[in-house]
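Only one protein chain is missing from this complex, and each of the others stays in its spot.
Showing subunit A:
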Amino acid sequence: MVTDTDRTSTQACIVFDHAAIRRSGRLIWSEGTFAIPSGTVTAIVGTNGTGKTSMMQAELGLLPLDAGSLQVLGQPAGQANDRIGYVPQSYTSDIDSNLTAEQSVLLGLTGTRFGIHPVTRQDRERTRKAMRFVGVEDRAHLRLSQLSGGLRQRVAIAQALVCDPDLLMLDEPLANLDLAGQRATVHLLAQLNSRLGMTIQVVAHDLNMLLPVLTGAVYLLDGHPHYARMDDVLDSDLLTHLYGTKVEVVTTPQGDMFVAPDMDEPIGPVHNRYQPSQVARLHETDKERTS
């Protein structure tokens, strides 16, 4: 396994401390106390309306906490945003954008600059590098409106990568993609994590596709977020409880994730199915573990 030791220090990347979120008066979730280590790939999971996107917005400092504290990259949420790459779900909405892929990625670098700043050769080189990494270099001069959803997402990821972030946050990156597109995206995330040591956080409702790369998950259950490492908690059981419908999950031994030649084919799948009573018990033990 290749990891970048500079970035994957034991230092926590995101630290929640008794955090709570309220939206238009309604408590979304509360008592979030956990730390996500640097260099990990974490999913935020939960059913619709449990506050997955709210959690990401809180981490970006776009949504104030109702209680508690939240540190991201060693600073209060929102203070270190220039070290965060963010890919929202909305990359699909603006399909008639007239910008080319390259111009769009370049904005990730220059879009915050007020005043007159000519684009430097260095800016262009960094843009090209980010596009090469996600594999859209040959589409640089196509307009966003001419690209498929999958390619548009890659451009959005390149735009997030171009400022060389330490943390990459993606909201539902696998939604609206076909199977091949989902696999390509998961592969890309694995590359970013293993080759660049980037900490990655993903909002997801379909975990299966992400399992080979995930090191942990924040699950929003009963109005409280919990964090657990994947090898500890890959409770298919828990997920079954989480989604209120039978979920079949594959437990993959951590460590096999990046060395597997084809990460889309998990090694040694173990299928688990639990009863709701067992789920409740596992949920309790997990609480003890994280607290």
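Quick notes on this one:
Here, a contact is a pair of C-beta atoms (placed from the backbone, for glycine too) under 8 Å apart; a residue touches a chain by one contact, two chains touch by 3 or more; residues count from 1.
We adopt the following convention: contacts and distances are computed from a predicted model.
Missing chain, UniProt protein name: "Metal ABC transporter permease", from among "Metal ABC transporter permease", "Stage 0 sporulation protein A homolog", "2-oxoacid:ferredoxin/flavodoxin oxidoreductase, gamma subunit" or "2Fe-2S iron-sulfur cluster protein". Only one of the listed residues, A:Ser24, A:Asn48 or A:Ser90, touches the absent chain: A:Ser90.
Of the candidate positions A:Gln11, A:Ser69 or A:Thr112, contact with the unshown chain belongs to A:Thr112.
Looking at A:Ala35, A:Ala67 or A:Leu99, the residue that reaches the missing chain in the full complex is A:Leu99.
Residue positions on subunit A in contact with the hidden chain: 60, 62, 81-82, 84, 86-88, 90-91, 94, 97-100, 103-104, 107-108, 110-117, 141, 143, 156, 159-160, in rising order.
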